[in-house]
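The complex appears here minus one protein chain, its other protein chains still in place.
Per-chain residue numbering starts at 1, and chain names A, B, C, D and E are given in the order in which the chains are listed.
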Amino acid sequence: MAWFDLSEAELRSYTPTVREPQDFDAFWADTLADAHAHPLLLDVSPVDTPLKRLTVHDVAFAGYAGQAVRAWLIAPRDAPSSVPCVVEYIGYGGGRGLPSDWLLYASAGYAHLVMDTRGQGSVWRRGDTPDPDPAPLGGQHPGFLTRGLLDPRTYYYRRVFTDAARAVQAARALPGVDAARIAVAGGSQGGGIALATAALMPDVSALLADVPFLCHFERAVAITNAQPYAELTGYLRTHRDRIERVFETLAYFDGVSFARRVKAPALFSVGLMDEVCPPSTVFAAFNGVRSAKDIAVYPYSGHEAGEGPHALRRLAFLEETWRTPRAMEVDA
Amino acid sequence: MAWFDLSEAELRSYTPTVREPQDFDAFWADTLADAHAHPLLLDVSPVDTPLKRLTVHDVAFAGYAGQAVRAWLIAPRDAPSSVPCVVEYIGYGGGRGLPSDWLLYASAGYAHLVMDTRGQGSVWRRGDTPDPDPAPLGGQHPGFLTRGLLDPRTYYYRRVFTDAARAVQAARALPGVDAARIAVAGGSQGGGIALATAALMPDVSALLADVPFLCHFERAVAITNAQPYAELTGYLRTHRDRIERVFETLAYFDGVSFARRVKAPALFSVGLMDEVCPPSTVFAAFNGVRSAKDIAVYPYSGHEAGEGPHALRRLAFLEETWRTPRAMEVDA
Amino acid sequence: MAWFDLSEAELRSYTPTVREPQDFDAFWADTLADAHAHPLLLDVSPVDTPLKRLTVHDVAFAGYAGQAVRAWLIAPRDAPSSVPCVVEYIGYGGGRGLPSDWLLYASAGYAHLVMDTRGQGSVWRRGDTPDPDPAPLGGQHPGFLTRGLLDPRTYYYRRVFTDAARAVQAARALPGVDAARIAVAGGSQGGGIALATAALMPDVSALLADVPFLCHFERAVAITNAQPYAELTGYLRTHRDRIERVFETLAYFDGVSFARRVKAPALFSVGLMDEVCPPSTVFAAFNGVRSAKDIAVYPYSGHEAGEGPHALRRLAFLEETWRTPRAMEVDA
Amino acid sequence: MAWFDLSEAELRSYTPTVREPQDFDAFWADTLADAHAHPLLLDVSPVDTPLKRLTVHDVAFAGYAGQAVRAWLIAPRDAPSSVPCVVEYIGYGGGRGLPSDWLLYASAGYAHLVMDTRGQGSVWRRGDTPDPDPAPLGGQHPGFLTRGLLDPRTYYYRRVFTDAARAVQAARALPGVDAARIAVAGGSQGGGIALATAALMPDVSALLADVPFLCHFERAVAITNAQPYAELTGYLRTHRDRIERVFETLAYFDGVSFARRVKAPALFSVGLMDEVCPPSTVFAAFNGVRSAKDIAVYPYSGHEAGEGPHALRRLAFLEETWRTPRAMEVDA
Amino acid sequence: MAWFDLSEAELRSYTPTVREPQDFDAFWADTLADAHAHPLLLDVSPVDTPLKRLTVHDVAFAGYAGQAVRAWLIAPRDAPSSVPCVVEYIGYGGGRGLPSDWLLYASAGYAHLVMDTRGQGSVWRRGDTPDPDPAPLGGQHPGFLTRGLLDPRTYYYRRVFTDAARAVQAARALPGVDAARIAVAGGSQGGGIALATAALMPDVSALLADVPFLCHFERAVAITNAQPYAELTGYLRTHRDRIERVFETLAYFDGVSFARRVKAPALFSVGLMDEVCPPSTVFAAFNGVRSAKDIAVYPYSGHEAGEGPHALRRLAFLEETWRTPRAMEVDA
Partner (left out) sequence: MAWFDLSEAELRSYTPTVREPQDFDAFWADTLADAHAHPLLLDVSPVDTPLKRLTVHDVAFAGYAGQAVRAWLIAPRDAPSSVPCVVEYIGYGGGRGLPSDWLLYASAGYAHLVMDTRGQGSVWRRGDTPDPDPAPLGGQHPGFLTRGLLDPRTYYYRRVFTDAARAVQAARALPGVDAARIAVAGGSQGGGIALATAALMPDVSALLADVPFLCHFERAVAITNAQPYAELTGYLRTHRDRIERVFETLAYFDGVSFARRVKAPALFSVGLMDEVCPPSTVFAAFNGVRSAKDIAVYPYSGHEAGEGPHALRRLAFLEETWRTPRAMEVDA
C-alpha cells in the first residue's frame, strides 16, 4: 500500500491531542476495583500434549465481573523454580488455539500465559471463552469493535482490558513464575490490549506492543478503509446521530491515553505500509510513552511488520530488561 | 454470476432430504410455550412524522424470554376500522430504520408491522432492539449466523424466530387490525424468518418469502462463498471439530423443514443468479411447501431478484388472498 | 473510502473558479426558448394500481425538441384541491420504474412528479423514454456522460436539463397542483439535474440536491476513478486531442455555474467518503449558492449519504419552506 | 480462468439448436436491399503519413440508410495493379484509430480496409463514425449491445452488419483491389461482424473469425459474467418482462445462424479459457459452418487467444486461399 | 471457494492415469547417482540464539551438483544421545527464515532439519541458498515453476528434489540423530517435495505431506487459476507451441508418479475448498500411495487446511510410527 500516511520524519514527531475524559483514571480505577472484588479463582490443570519438552496447563481465572477467562500456560519442562512470564494477548478474531501455536517464549526459557479474548476465536484460531452480554445497549455491527459502544461501561473492550489486567494478576499467582518479572505482549489487537494493560498494571516489567490496534480512533477511521477499523466506519455510517457519543465512549479506550500512563520499558513495532493499523495511529501512542522505549520501524511492511526478525528483537529486549530488573511493587 | 447452480428444470423438481431432528416439533412447541408464558406487554405509542397521510406507532412487545422487541406500525390515516396486516421481517444486517423506509403496504391500504431484528441494524439501516446473550456457549464469528451455534437452545435464530411468532400475536392484538388476515413477509433473512413464522404460526393467512435465507444450510455452504453463509464456512473452518454439532443445531432452523409445515398460501421469489441465497436452497424450501403456492423466477437476477415489479406481484397476491379469506382459528 | 478529499474545514470554504462561457445565459435562454416554442402536449392518464391510498397517473409532456418525456404523478387519494408538488429527477442509470417505487412525497401529502431520464433506465430501474439522437457528432463512451460531447448544442444533458425545466412547467399545469409551490429534487444525477433546473426555472420554491453529480467536472475527473465520472476519463484518455473541447462543452453544464443562479431556498447533502460525487465537487456548487441554503454533512458516508434520515430532513425542509412561501411569479 | 466451459472433446461436437426466425433470410435480404438502394458514395482521399512505405487513404462510403461510414485503406506503396483486400472489423469499444495501428496486411502485400464501427471508438481506440439513432425504441444499457434491442429492425447490429456488407462492396470498388479476392476478418466483435458479413456477402473469398462475439446469445448470458455479454444480463435483469422479446430480436443476429450460410473457406480461433466469448459459443458457430474450415484452439488462452502466432496463421491461410481462388460472382 | 472440485466421495476413489515416462526411474537414479558422486561436505555450526531451551545449528551440505544448500538444525537442549529427526521442506516462495520460526518438532523432542529451497525466500520468509543456473534453456515466467522447463534435466525441481534427497542423507549424518528414524515433511510445495523425497529415499520412516503441491499438473492447470499453478498457465499461454514439451518435462516431477513409489507410512492432509492445490490433485497422489497411509480431510478449509490441529495430528502420527519403527536399511 505504498506510504499512504505521514512521512517517517513526521511520524516520529507526531503527537496529536486526543480526547481524554476527565474521569479517565477514575473510570478505570473503578473498573479494576470491581474486578478485584471478585476472587481470582485461579484454576490450573495440566494438559498432556506431544510437546514433550514443555509443560502445558489449561488455566482459568475470574476476569471481568468474575467471569471465567481461559488461557494456556506454556513453560519449559525442567525449568528453574522461578522464571519470568510473558502474558500475551491475541490479534483480532483469533482465540488461544492450541498450545502448539505458542512455542516462542517457552523455547526461550520463559513461562508464557496466553489469554483468550472473550467471544473471539471463530475466524482464524479457535477460542474457548464466551463474552456474556446480559444487558446490551442497542445493536452491533458484525465484529467486536462496536459491541456495547453506546456507553463506556458496556463497551466490549472494558471487559477485555479488565480480563487482561486480571491475567497479569493470575500470572503472578502461578507456580514457578517470578511475579516481579511479568511482561505484557501482543500484536495488533494484542498490542493494543498489552498497551492498555501496561497502563492499568503499571508495575509490569515490560511492554511489547507490535503494530498496536485501538489507538487514535478518530484518525484511524479517517485514514483507512481496512478492517477492523472499518467496523467503526460502518457503524457510524448507519448511526449518523451517534457519532459524538461513539467517540466519547472510545475516548476511555484509546491507546494514546494509555500510552502516557505506561511506566514499564516498552518496545513497539510499526509497518509504514500498514493499512490495518496505520503508522500515524501507532506513533501517536508510541510518542506519548514517557518510560524507556524503542520502536522498530519496518518501512516496506504492512500489518505483518517485523514477523520472525522482530520476534528475535523482542526476545533480546526481554533479555536485556530482565537482566537488570527495575524495582517494583507487586499488587495484591 | 451467470447460472452457477442447477438448471431451472432441475430446480423445479429439486427436493433434497435435509436433516430433521425427531424432536423438531417438540423443540419449537416448547420454545413457543416458554415465550407465551410471558405477558405480551404490547406497547403502542403514536409517533409524529411528516408522513401526514399515514399513522405511525412505535410498538414494543415481549419477544423471546419476555425481552422487549421494537417494531413500527404504519397504517393509512383514516383507514377503515379493521384492515389486514402485513408483518414484515428484515434482511440481514438491517434494523427497522425509520417509518419513512416502509411505505408500500400502508399505501396499499394495509396495516404494516415491521419487526426489528434483535441485535442487528448497524450495517445498513439502524435497529433499536438489543439481543441480550447472558450465557453464551463459546465464541462467535463476526455476524449473527454463528451466535450460540453450539446448541439449538442458545442459537440466535431461536430467539429471532420466537420474536417473529410473537410479532404475529402482537399484530393480532393491535387496534384496527383484522386478526384473521395477517400475512408474514420478508426478503432474504426476512424471507427466512417469514417462512419459519408461517410454520410456527400456521394460521397466518399468507406467506411472502422473497429469496429466503436460512434454507438448506449444508448445500448453501457447499455452493457459495458469499456472505452471510460464508460466516458459517468461516466458523466451520476454524472449529474443525464441531462440524457435526453445528449442522445438528442448524437442523432445528432449516427453512426446508419449516416449509413442510406451512399451511398458508405462499408466494416465493428467486433469482437464478443469486449467489447470496443460491436458487437450489430456495427451491429446496419452496418445493417442500404443500399449501397453495407460487414462485416468481427471475432468471437474470441475483439477490435483488424481483425488486419493484415483484412488490406489485406481492400486492396482487395479497389482494387475491384476502378477497376470499380461508377459515382460520386465531390463537390466544 | 476514508477521507480522500479535502478536510471538512477546507470544504466549507472551497470556492474554486470554474470555466464559465460568456454566453452561458444566452445558451440556456435560447435552449429554453426553443423548447417553449413547442406546445407542452401534457397527457395525464390514470393508472390502476394496488396502491389504494394513492392516485397514480402516467404523464407525458413535450420535452426537448418537443419529444415526449414520461413521468409518474403520484398523489394522496382524497387530497385537498391544491397541494405542493415535488418534481423529482433520477440517479444515473435508472428510469422511472414503477409508481410503487416512489411513495415518500405522496405519503407526506404532496403531489410527486417523477420524470424519466431520456435513454436511461436499463441498469437498475426501468425507464420508458427514449433519447432520439438523429445527428450525433462522433461516437460515445458507454454510458450517457459523453453522448454528443463535442458541442454544447448536441450534448446529452442539454436535452435532459431542458426536459427537466419542462417538467416544472408540466407540474404547474397539473390538476390539483399548487403551481406556486413546486420543489425540484433528486439525488446524484437527480441532484445535478435539480440544481440545473433550479437555475433555469428560478421561481421554483425549493431545491433539494443530494450528493449532486455534474459539478466541477475538471476536479471530479482529477480526483476520482469511480463511475460515472470515469466515463469522462475514459473518453479523454481515448480522445487525447479533444480535452480542451470537452471541457468547453462541459462548462455549459457545470453545477457550479448553475448554483450561482439559484434563487430558491436550497438543501444539499454530502458524504465525506463519497468517491462517486467527491465532496469537493459538491461543496464547490453548494458554496456558490447565494439563496437561503443548508447542507447536511454525513462524515462517514459514501454516495449513499443520508438515506432514510435525510429523507425526513428533506420533508422537514419542505414543510418549513412551504409554510411561508416566498413571493414568486409563475411562468406562462 | 481455468476451463470453465465444456471439455475440448465436447466442444468439438457441440451443435446446439438456436432460435432462428422463419424470416431470417427475408429480413436480411430486405435490409441489404434497402442499403443497396442508396448510392455507395465512395470517397477515397489520400492521407499523408510518416509511413513512407505504405499508401493510406481515408475512405467513406454509404452504409446503413446511406449514412457515411469511415474506414482506412492501407496498402503497400508500389503495389501491383491489383491486390487482394482484407476487410477488417474492429473489436468492441474501439474505433479505426490511426493508420499506423493497422500494418499487418499491407506488410504482407495486401490492401487493407479497416471499417470504423458506428458510434464506437471512445473506449480504447478512437472512432470517427457516428451512429444516428433517430427513433429509438426504449432506452439502453451503457454500451452498444442493447441499443434498439426491442425490435430487430431498430437493433444496433442491423446497422453495423449492413455497414459491414457495404464495406465489402466498397472494397470491391476501390482502385487497385482485386474484387474477386476479398476476405472479411476480425477478432471478438470484429470476428462476429466478419462472420455475419461472410453470410450476407457469400461470395467473399475468405472468412477470418477470431474468438467471435455475438454467437449463441442465450448460452453466453447463462455461462459468463464478463463484459460485454454482461450488458445483456444487466438489461434483462432490469427489463424482466422483455426477456422473450429480447431473444427474439437477437435471433436475427446470432452468429450460429450466420455460420450455416457461410460459403467461403473459414479460419476461426478460440481460447479455451476465454470468459469474454466462451468457447462453447464459438464452437456453436464454427461447428455450423459447412464450407472448408479450420479452427485454431488455444487451450491455455483467454480472450487474447492466438495473438501474434495466430496472425501468421491467418496470413498463411490467406496465402493458401488466394493462391487458388475459387470461382465467384461479384455482386452489383 | 465453496466445493469447486469433485465431491468427497468421488475424490476418495479418484485414481486418474497420468503421464509417466518409461525412463522415470532411470532418470531419477541417474540424477541421484550424479549427486551422490559429490562429497556431502556437511558443515554444522552452532548458532547462539535467545532460544535457550534449544540448540540451533546452521547446516550446509552439498546438494545438486555439489552446490551448497543451507538448513537449520533445531533440537532440544539436553536431548538424549539419539533422537528421530524430521526433515522439513518449505512452502512456495519462502526460505528457511530464522530458527525461531521452527519450534514445533524440537518442542516435541525431535531433531528438526529445515532445508532452504534454492533461489526462494524473497516473498515471505527469507532464504539463504542461491540457485545457480548456468545454462538455462529459454526464459522463464516470474516464479520458479517454469525455470528450465524445456528439459527435465534442466528443470528447477530436478535440483530441488535432489537437494531434498541429500538433506535426508545429511540428516542421517548429523550428530545425535537416529539415522533409522527420519521423517520427511512439509506443506504445499514442502509437501510436494516431501512426497518426491519419500519416493527417492524410500527407506525414510515417515512421510508427512500437507496439501501437497506439484501433483497432477494437467488437471491443476485445467481447474484452478490460483498461483502458483497459474505460472504454468501463463507460460503455456505465451509459449503456445511448447505445451506438449512442457507436460513431457513435468511428467518426471509429478507427485502422482512419486506416490506409487513411497514405502514409508504416510499422513496427508487436504482442504476441500483449496484452490491453490485443488483436492483432486491431492487425492490423485494420495490414492496412489500403497504403503500404510491416512489423510485428514478438512471440508471447509482452503489451502490453510489443518493448521494447528493438524500439527498435533502430525505429532501423534510420528509418535505412533516411531514407537514401532519398521525395519529399514540406511543408505550410504
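Throughout what follows, a contact is a pair of C-beta atoms (placed from the backbone, for glycine too) under 8 Å apart; a residue touches a chain by one contact, two chains touch by 3 or more.
Just so it is clear, the structure is predicted and the values come from calculations on it, not from any experiment.
Participant: Considering all chains of the complex, which shown ones does the missing chain contact?
Facilitator: A, C, D, E
Participant: Given that one chain is not shown, which residue among D:Leu6, D:Ala68 or D:Leu104 touches it?
Facilitator: Missing-chain contact among the listed residues: D:Leu104.
Participant: Which of these touches the unseen chain: C:Ile243, C:Ala292 or C:Ala316?
Facilitator: C:Ile243
Participant: Using the definition of touch stated at the top, determine which of E:His239, E:Lys263 or E:Arg313 touches the missing chain.
Facilitator: In the full complex, the listed residue that touches the missing chain is E:His239.
Participant: Just name the one of E:Gly66, E:Gly138, E:Gly176 or E:Pro202 that touches the chain not displayed here.
Facilitator: Touching the chain that is not displayed is residue E:Gly138.
Participant: For chain C, which positions touch the chain that isn't shown here?
Facilitator: That gives, for chain C, the contact residues 221-225, 233, 236-237, 240-241, 243.
Participant: For chain A, enumerate the residues touching the unshown chain of the complex.
Facilitator: Chain A touches the missing chain through residues 1-3, 273, 298-302, 304, 306, 309.
Participant: Give me the chain D residues in contact with the hidden chain, please.
Facilitator: Residue positions of chain D that touch the missing chain: 49-54, 76, 78, 97-98, 100-101, 103-104, 106-109, 125, 307-309, 311-312, 315-316, 319.
The definition used in the following text is that only the chains that are shown with their structure count from here on.
Participant: Can you name the chain that lies farthest from chain E, using the mean of each chain's Cα atoms as its centre?
Facilitator: C
Participant: Please tell me the distance, in whole Å, between the geometric centres of chain A and chain D computed from their C-alpha atoms.
Facilitator: Going by mean C-alpha positions, chain A sits 64 Å from chain D.
Participant: Counting only Cα atoms for the centres, state how far chain C is from chain D in Å.
Facilitator: Centre-to-centre distance between chain C and chain D: 40 Å.
Participant: Would you please write down the residue numbers of chain B that are in contact with two or more other chains?
Facilitator: Residues 125, 309 of chain B each touch two or more of the other chains.
Participant: Which of the chains touch, listed as pairs?
Facilitator: Per the contact definition above, the touching pairs are A-B, A-C, A-E, B-C, B-D, B-E, C-D, D-E.
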